[in-house]
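Please read the structure below before turning to the comments.
Removed: one protein chain of the complex. Kept in place: all other protein chains.
Chain naming follows the written order as A and B, and within any one chain the residues start at number 1.
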Amino acid sequence: MSIQNEVSVEKDEQKNALTDFEFERKDSNLIMAYIGFSIVAIFLGATAGFFQMMQRAGWIELPNWLTYYQLLTAHGVLLALVFTTFFIAGYFYSGVIRTLDGKLTPLERNLGWIGFYLMLIGSLGATYLILTNEGTVLYTFYAPMQASPWFYVSLALLIVGSWFGAAGIFAAYIRWRKNHKNETSPLFAYMAVATLILWIHASLAVAISVVVLLIPWSFGFVDRVNVTLTRVLFWYFGHALVYFWLLPAYVYWYVNIPQLIGGKIFSNSLPRLTFILLILFSVPVGLHHQLTEPGIESFWKFLQVVLTMAVVVPSLITAFSIIATFELTGRSRGGKGLFGWVAKLPWKDARFFATVLGMFMFIPGGAGGIINSSYQLNQMVHNTWWVTGHFHLTFATAVILTFFAISYWLIPVLTNRVFTKNLNRLAIVQAILWTSGMLLMGGVMHFAGLEGAPRRSAYSTYGDHELGLTWISYSQVIAVGAVILFIAILLVLYIWMNLLFFAPKSEKTIEYPIGVINERAEEPPRILERWSVWIAVSIALSVIAYAVPIYQLIVNNDPGSLPFRSW
Amino acid sequence: MFHMPKFEKIWLAIGSGSLVIFLLITGMMAISMGLNPPDGMETTIEPEQVESSAPFNNPGLEKIGKNEYVATITSFVFGYDPNTITVPEGSTVHFQVTSKDVMHGFHIPGTPTNLMLTPGHITEYTQTFNEPGEYLFVCHEYCGIGHEMMFGKIIVEETI
Partner (left out) sequence: MENDRDQRKEDKRAADEYDQRLMGTFVSVILIGLFIFLTWLSIFYYYIKTI
């Protein structure tokens, strides 16, 4: 025990010595490419969302060359698929380089660049097809609505590109393990590897759906497609996808934030255990998105509901760990009493403040998520605006505010420009605007959804039905939220442009914050780093949850569907 | 191995306990009261043939008992057939719905009748209407350019 303590203290000192860290030019270019394109994507995606909401509230009419559903498709594809994947790749590369001996090998860097270009081509292709109305099938692209075959090819490129990006990170991790036999890997790299294992496992399913089922069908090589099978494969991926967004935010909360607030990482084992649980349980749960549809037996739906509840547990651990880090830090700075420590936290630092607002909003988001997956309760909310509200609190608030906070130090580290006091103040205003906009939008969507307002629908009074008119009033409150959010996105864009091009250059190296592990923390058990074990268990769980429902879909005489272009 | 503070153990016990309670409640309702979300395993023939094969060659409302009806409904871009159904207060309606083309939805706001309509499949659900009034039902799965115009009504008439 005492020996272990000494070892970990010694390691802490090594890590502290690394605060004077700078990226090599070649590496920072790669990170910057990913982050740069993610900025383009979020701006375009948010703009589409803004005009879409103005239309739904009945405040504007769209020109005849642009429909509500094109905007909705652009909003979903650019934000849920493009922005996230690029930003996460950039953030992961940065932290992996920082914690795994400071630089990439040429092989790893080239994998990163191949990934970047494939993803770029895929994203530009998909965007072009959406704008020309050839792919107005939303980001879920449910068959038998059939987009241009090139839309599916573009999506496939985006996914395959992300695999190359992941391969670069895996290669760096394997290289580090070889050079550091019998050492525990740095927490950041460990978590990045875990997240990407989850991503590859899940995205294989959607890749199969796109490449094996949808592409041949859309080129006309086969006439019919098994609709439910494509949907099951999509949601096999789709729920893990939301964890792919959330886990990088967790990485920031666990690893970077403690250093920013002058604290230490609470435990070296529990965060790893959390990520392992997330790898295991975020895939075999996708059927909770399909609870109300035919062709899948109730037993299997309920089994996946049970597994969905299991995936809540790692988030319970996270809630405790993060607040505990805050409390221990606040107390070490002299905070007394039950909540005296709260006042000792750096509230005026946007890199902390924006994140905490996001964490707060994750609480109602999480509550809604548990309701969504509570079997019968899902019938009250499925495909209503409630669901849209749910992921605007979890993803668009908790995760996105965290990503904003990351960008406020990551871009300065890359450009060596200072995140000045003024920019920090703007960023705090931005976080407040973003949160209030999302409360109006995501919060009110929950209530509108309980009243039955459908998600994914253009302006309609439903034949002036009383209920339809109520929904319009809700839309208008939500649209006010959209206006606030649009101002907030312009503000963050202004901050980013400054950090990229105009803010003063720093004379000192800007710190890349990586938390130090608390000296009381024990060495994590070796089993946590035996990836083959966890991958095997993860696959086994997915087979248990999915084998029979998929088998039934294939043998159950599904007549298949011809393509339709209904937009 | 995993040192956990006492408070964290208590928190995880309470948290996981609550999740188990949620599962027990939903699970018991499913088993003892038969309250499952719709899960029809029946398939139709090819979606293009829906109109010419039973029961969808004759969509509409059929009375099968006192206050008990079967509503056979087809959905298509962008509407339902029939799109208005009238039943007396207190009626139990067995819905059987399918799609002739793309994915559609069938949601009666304020009720658990919240169905996905997959081409090639028949979605079944039973709903009792105790309150008189004009119930809207809407398509809540994006199905194309006229998606927001796709809706219908269930009129539940007061009985004297």
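Quick note on the criterion: a residue touches a chain if its C-beta (ideal position, glycine included) is under 8 Å from a C-beta of that chain, and two chains touch if they have at least 3 such contacts.
In this text, all values refer to a predicted model and were calculated from it rather than measured experimentally.
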Out of A:Val82, A:Val311 or A:Leu377, only one touches the absent chain, namely A:Leu377
Missing-chain contact among B:Leu35, B:Leu61 or B:Ile155 belongs to B:Leu35
Only one of A:Tyr117, A:Phe219, A:Phe299 or A:Phe339 touches the unshown chain, namely A:Phe339
Residues of subunit B touching the missing chain are 5-8, 10-11, 14-15, 18, 22, 25, 35, 110-112
Logged for subunit A, residues touching the omitted partner chain are 316, 319-320, 323-324, 326-328, 331, 338-339, 341-342, 363-364, 366-368, 370-371, 374, 376-377, 379-381, 450, 520
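Methods note: only the chains that are shown with their structure count from here on.
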Distance between the CA centroids of subunit A and subunit B (whole Å) is 31
The subunit A residues in contact with subunit B across the complex are 67, 69, 72, 138, 142-145, 227-228, 231, 267, 269-270, 273, 290-298, 301-302, 305-306, 309, 312-313, 316-317, 320-321, 324, 370, 374-380, 382-384, 451-460, 462-463, 465, 467-468, 520-522, 525, 552, 556-562, 564, 566-567
Note: in the complex, subunit B contacts subunit A through residues 1-5, 7-8, 11-12, 15-16, 19-20, 22-23, 26-27, 29-30, 35-48, 77-78, 101-103, 105, 107-110, 112-116, 118-124, 134, 136, 138-149, 151, 153
